[in-house]
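Note that one protein chain is taken out, while the other chains of the complex remain in position.
Letters A and B mark the chains as written, and numbering starts fresh at 1 in each.
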Amino acid sequence: MSKIKVVHYINQFFANIGGEEKADYPAELRVGEVVGPGMALAQKFGDEAEIIATIVCGDSYFNENLDKAKADILAMVKEQAPDIFIAGPAFNAGRYGVACGTIADAVQQELGIPAVTGMYVENPGADMFKNKVYMVSTKNSAAGMRDAVGKLAPLALKIAKGEPIGASCQEGYMPNGIRVNFFEKERGSKRAVKMLIKKLAGKPFETEYPMPTFDRVAPNPAVKDLSKATIALCTSGGIVPKGNPDHIESSNASHYGEYDITGVNDLTEETYETAHGGYDPVYANEDSDRVLPVDVLREMEANGVIGKLHNKFYTTVGNGTAVASAKAFADEYAQKLIADGVDAVIMTST
Amino acid sequence: MESEQKIRERLTGDEMNSGFMIITNNPLVNEKFGGNYHVVFEELSFEDTLKKVRDRIYEGHRLLSHPLSGSVKPNETPYKSVMVSENIEGLDTWSMEIIENAIHACGKFQFRSDKYRPEVYEDFRLIDCTLIESAIPSAECW
Partner (left out) sequence: MRLEVGHIFIKDIQFGAESKIEDGVLYVSEEAVKEIVLEDEKIKSVKFDIARPGESVRITPVKDVIEPRVKVEGRGGIFPGVIAKVDTVGSGKTYALKGMAVVTAGKIVGFQEGIIDMTGPGAEYTPFSKLNNLVVVCEPVEGIKPHDYEKAVRLAGFRVAVYLGELARELTPDESKVYETYGVLEGKEKFPNLPRVAYVQMLQSQGLLHDTYVYGVDAKKTLSTIMSPTEVMDGAIVSGNCVSACDKNPTYVHLNNPVVHDLFEEHGKTLNFVCQILTNENVYLADKMRSSDWTAKMCRFLDLDAVIVSQEGFGNPDTDLIMNTKKIEAEGVKTVIITDEYAGRDGKSQSLADADPAADAVVTGGNANQVIVLPKLDKVIGTLDYVNTIAGGNEHSLREDGTIEVEIQAITGATNETGFNYLSAR
């Protein structure tokens, strides 16, 4: 029986080319080469499979040249005609995780070749792609390589052979929205009692069915007296000073901006613009107040409707930005708002 | 539960007795209860009957019985009877959540209701009838 053919995708770091400074390395096909983590995979494959080619691509190059990188890599994979495509594992490297998910998904969709990847559950690529591509759950750093390969290799072989894939907890992949039945060692009531004892003791336990999250946030009580309150304006609509001095990305933002509006009563075409790549920017560029209503709030301030408009605003781009990232930004700047005595926030979005 | 809370706040003892109507596609329910109660009967599919209930809810009628009552699944049985308030009481989010979830659940089950022998339909009508019947004593005293 012939060996299963694998094409493996890794980034510049795992290919030993370099770190962040080499993240702009363009996609490169290395036929017949097993590189970096590929060696651990190959060892786990034994006789059953072989890596016929490794594709190396810098994370920045991939994310900033999405269309070209995808097209180039897909062509490479198509030419190699593997039985399965493996990307990563990416652990907690965000752009690497997103790249792995993106390319694995594209290989499946456009070439019809099965794909599998792996990363840490909090990697932004996880939420984005775990329902589209089988994604092994790894530890949060490359120290967990052995564990990752231990799950990735067997799963890849199973998928390549077309064998039925068991439940997520059996095969080590992140629950992907497809419920799969299997027989446990203990009956349900026993598992329930054990779970209860853990929960009572405050010990961690794993629910067998995570409730679908509707992510509702309980509102705080209403502001008692607006006329004395300090209101801050925040946005996910990407409003930034003209020229986007901090280079907030037009999608999948990696950071937020904090800008001082002391003395600014109105946002104009000359002074502000939008960085957001998800909507037609014309009107926001003409007058950014349309997304971040500084002018209206200043009026209210002047008329005593509100106490005052906070002298800073916080902005990021919501387009394609991972929930985890958005949460992280807000966690951070909420602290600053609290420290600055802000009473309430108006968050605009698009 | 916020919506449950709102129902309680809004309703006094009298209002809770505003009366009910049964929306159904089950001719047996129409036959059995149409004389004594307000029954709105129309020959629609299971899912369309639920959508009709949904329309009433968005008009402001309160949902009184659970649209997924009984363990014969949506589309396995063609019949469904649901109770809503006679009067318009205002938009109730709990009612909206339940009916939307119920309509959503219809999609999970294989459509099977045109595949049975005639006697079986009689049994389905009967079960749907007893299910809505079990709600009537409660409806009458609440």
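General observations
Here is the rule we go by: contacts are C-beta pairs under 8 Å (C-beta built on N, C-alpha and C of every residue); 3 or more make two chains touch, one makes a residue touch a chain.
Not measured: the values here are computed from a predicted model.
The chain not shown here is in contact, across the full complex, with A, B. Which of A:R146, A:K161 or A:R191 touches the hidden chain is settled by the complete complex: it is A:R191. From the set A:S2, A:N181 or A:N220, the residue in touch with the chain omitted from the display is A:N181, counting the whole complex. Counting the whole complex, the residues of chain B in touch with the unshown chain are 1, 4, 16, 63-66, 68-73, 76-77, 83, 94, 98, 101-102, 104-105, 107-110, 112, 115-117, 119-120, 122-124, 126-127, 130-135, 138-139, 142. Contact between chain A and the absent chain runs through residues 167-170, 175, 177-193, 195-197, 199-200, 205, 207-214.
The working rule: only the chains that are shown with their structure count from here on.
In this assembly, the C-alpha centroid of chain A lies 43 Å from the C-alpha centroid of chain B.
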